[in-house]
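With one protein chain removed, the remaining protein chains of the complex are shown where they sit.
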Amino acid sequence: MFLKNAWYVIAWGEEIGRQLLARTVCNESIILYRTAGGKVAALENSCCHRQLPLAMGKLVGDDVQCGYHGLTFDPNGKCVRVPGQNAIPPEAGVRRYPVAEKYRFVWVWLGAPERADESLIPHIDRLANPSWVGSTGHKFHIDCNYELLNDNLMDLGHETFVHATSIGSEEVVAANIKTSRDDRAVYVERWMPDHDPAPFWKAALKHAAQYDGNVDRWQQIEFIPPCNYLLHVGVAPVGTGAPQGDKSRGIEACVISINTPETDLTCWQFWAFMRNFQTDQRDVDQKLGKAVHDLLSEDVAVLNEQQKNLLARKNIRKVDIGHDAGGIQARRLIQRKLEQESAQA
Amino acid sequence: MFLKNAWYVIAWGEEIGRQLLARTVCNESIILYRTAGGKVAALENSCCHRQLPLAMGKLVGDDVQCGYHGLTFDPNGKCVRVPGQNAIPPEAGVRRYPVAEKYRFVWVWLGAPERADESLIPHIDRLANPSWVGSTGHKFHIDCNYELLNDNLMDLGHETFVHATSIGSEEVVAANIKTSRDDRAVYVERWMPDHDPAPFWKAALKHAAQYDGNVDRWQQIEFIPPCNYLLHVGVAPVGTGAPQGDKSRGIEACVISINTPETDLTCWQFWAFMRNFQTDQRDVDQKLGKAVHDLLSEDVAVLNEQQKNLLARKNIRKVDIGHDAGGIQARRLIQRKLEQESAQA
Partner (left out) sequence: MFLKNAWYVIAWGEEIGRQLLARTVCNESIILYRTAGGKVAALENSCCHRQLPLAMGKLVGDDVQCGYHGLTFDPNGKCVRVPGQNAIPPEAGVRRYPVAEKYRFVWVWLGAPERADESLIPHIDRLANPSWVGSTGHKFHIDCNYELLNDNLMDLGHETFVHATSIGSEEVVAANIKTSRDDRAVYVERWMPDHDPAPFWKAALKHAAQYDGNVDRWQQIEFIPPCNYLLHVGVAPVGTGAPQGDKSRGIEACVISINTPETDLTCWQFWAFMRNFQTDQRDVDQKLGKAVHDLLSEDVAVLNEQQKNLLARKNIRKVDIGHDAGGIQARRLIQRKLEQESAQA
């Protein structure tokens, strides 16, 4: 069960051009391409005639020609040619998906097209604000239900154990979290005052600010259902006022992670790592992008095994702990929205 | 659901010798071998004792000895030895299948043995007539239900799109088809008058008849359920009377395709390409055999993806077009024969 009336990131804009790209979101296989004018089109990846995936066909102008018997569909999914006959059966056509391009992402709307309102796309300041730079265009394919990835990101206590050599330290798991929720989002906040920072942050602060001492560190999560995740993080030299609201002496970053369901048991993680320090040094983009790639790979390995284990077992005993508060709130908010959707239908 | 009272090609005769060959037809795994006298035997590929595939055993004279405990079966499936005891349990034995060797094919009968009448094997003149030569012994394994392969071959409009670099041209899909059916077969005919021929035919006509101009082209299909397909094709220099019935100035060929079901979701295509031109040049066998192999490979790729897509989707919208007439008739004739079989049982 996935939310239908929601925007899902299906690709980075740069992945889509004048070829046909097939990608599955919430069990629906979709082809993507750009028209000559540069607009993204998104169509059902299956010919209405004999069900060849349209991805095996080709673009003819702005239309998609099926690779089997040549039925041709315009960017709205309308059948515009049936080779060998003049009449086009009225029921011929493929589904088109409303699509929007924003923050370098391509978003598709799986619900009723008339409800596709671009203002519902979550605001991602860090990908729009020119004073932030970073590394974008990343994605992982993970063999787990997308809610396991949501859970993973909502409880950052795992950093201490999964990412012990980069961003994890005992302070992360030891810190108290503050969780809240409104109709739109779930928020989790954690402060780790006055400690010797984990290797990733120690190196970043040294390079960015020539500082090598203890820090105050923070993590501020904003989760917007069904799968949009913004993690505002940073460190500041201890005693420079960050916990009191002045982060100006520290360095800040933002992990954007869009956890798009692919199938019931697989998902995509489209992610970026943005920062507000060393903004004129673009080699830092690549270095930190690589570091974040490596540490997120550690999560991928965990999630693949977790999902396998969940599938293999019956009668699972599932014990919650304090740090699960954010993940539990995220699941509840998704559940409530699913119920609303079901009630409307 | 497969027709049982029918002959199915299980192998080319040349594939079978004094070793055990296992092959599956309509979900039944069968071993094939030749007796010392050269006759083909076809037995259930499973020992009645502990179900080891008999293909793991060996031939002892004309009998098959199981590779596990040595039970031995004669070419009729009768158990003739149970090692360690003199008495042979009356229920011991494996199923034998009626088998016939005709047109270089080995045919098996899956229905009631007493109904296995060799005169029911479809007549294939082009494999019997000495004035026709060509390339035989070919096969493809395809990951689709055999009826998708039937459909593929019944609507040759696909040539324009799947085989655009060899036999496809706009004239193929643009031509009207004439479809008819009797109790025995479905027929589809298509004429493509006066056009610059597709590359395959252009080259063939140039080599065979030193002719390089426009042609009349024809396709005449004969489909005999459940999966026997003969395609009579050819081209003649325009204005030499082919459409009026005189093909003598043209070149003719025949694609024989036997689309044997293997399982519900896989099939074999046993095929040959025969011709009545350049009959004394056997290097042409290989050249044209290779060309037809390459273009049929294009269909294999389409069929594999079509079947995957059909399995992945629920609520499929399936729109028929005019060129589907032959395929629809073929499916109806198979369906009628299945109903007859079911009524008889």
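In order of appearance the chains are A and B, and numbering begins at 1 in each one.
Rule of thumb we're sticking to: a contact is a pair of C-beta atoms (placed from the backbone, for glycine too) under 8 Å apart; a residue touches a chain by one contact, two chains touch by 3 or more.
Everything quoted here is computed from the prediction, not taken from an experiment.
Engineer: Have a look at B:Gly38, B:Gly61 or B:Pro89 and name the one touching the chain we're not showing.
Structural biologist: Candidates B:Gly38, B:Gly61 or B:Pro89; residue touching the omitted chain: B:Pro89.
Engineer: Since one chain isn't shown, list which residues of chain A touch it in the complete complex.
Structural biologist: With respect to the unshown chain, the touching residues of chain A are 151, 155, 157-158, 160-162, 173-175, 301-302, 305-306, 309-310, 312-313, 316-323.
Engineer: Which chain B residues would touch the chain omitted from the figure, given the whole complex?
Structural biologist: On the chain B side, contact with the omitted chain comes from 29, 45-46, 48-53, 56, 65-71, 82-85, 89, 91-92.
Here, only the chains that are shown with their structure count from here on.
Engineer: Roughly how many whole angstrom separate the Cα centroids of chain A and chain B?
Structural biologist: 49
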